[in-house]
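A single protein chain has been removed from this complex, and every other one stays in its place.
Now for subunit A:
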Amino acid sequence: MAKIVVVTSGKGGVGKTTTSAAFASGLALRGYRTVVIDFDVGLRNLDLIMGCERRVVYDLVNVIQGEAKLQQALIRDKRCESLYVLPTSQTRDKDALTTEGVTAIMDELRKEFDYIVCDSPAGIESGALMALYHADEAIVVTNPEVSSVRDSDRILGILAARSRRAEQGEEPVKEHLLLTRYSPKRVEGGEMLSLEDVKELLHTPLLGVIPESEVILQASNQGIPAVHMDHSDVAEAYKDMVARFLGEERPLRFVQPVKVGFFKRLFGG
């Protein structure tokens, strides 16, 4: 039976779609049959980050409204055999999703896949609620700043109250914290919250820390999920995070400022 994992945050622009793409790709690299679904109706970002935007014919909304079969809307990833993308519509609005429609899709996907990754829209309205409703586990993406931490706290509360598991009195959704866009140097300078600050404020088990890096921009411009950016910090950090999600132990990396060498300091780098 598949596990459903929602990638959510409350606040916008913190790295949910970047993470959904990298995480789903990372699971597929490990051999798991994985599908990643874009719940951000009207904004359609995931297919761009996954580099499959030119192959979108049918989308989530078409399937829900009975205009296409689920198989017609699923796009196989060009890098990983076992990874599929279910894109969303750019022309409809958030109300196009219905609870029954989403439930039917989840039930069908559960039979075929090991992991179903749901890329949530920002906010706490119906789109975000739809994305988190079926979740078994949640990755709460947070940036090291007060407003992002506040919104993550809020979404954690909503997960505990409004998910299917909460409504049916089952075991609660398993929560994971992912700190992204982390810049140890700016933390040291006091411009950003530290990892310890965020952990203390949220009390949620840490799945990983993804450093701030311009590699993310290159990756998204080329439509390559960040785990595939070989030899980069972000690829390594996302691989660590996938490993921890699968129950392996990995030491935290990329949380100390990079020491600038003596010569580099002397001559400017």
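As a working rule, contacts are C-beta pairs under 8 Å (C-beta built on N, C-alpha and C of every residue); 3 or more make two chains touch, one makes a residue touch a chain; residues count from 1.
Methods note: contacts and distances are computed from a predicted model.
Student: If you look up the hidden chain in UniProt, what protein name do you find among "LAO/AO transport system kinase", "Probable septum site-determining protein MinC", "Glycerol-3-phosphate transporter ATP-binding subunit" or "Electron transfer flavoprotein subunit beta"?
Tutor: "Probable septum site-determining protein MinC"
Student: Among A:A128, A:V141, A:L156 or A:L177, single out the residue that touches the unshown chain.
Tutor: In the full complex, the listed residue that touches the missing chain is A:L156.
Student: List the subunit A residues touching the unshown chain?
Tutor: On the side of subunit A, residues 150, 153-154, 156-158, 160-161, 201-203 touch the unshown chain.
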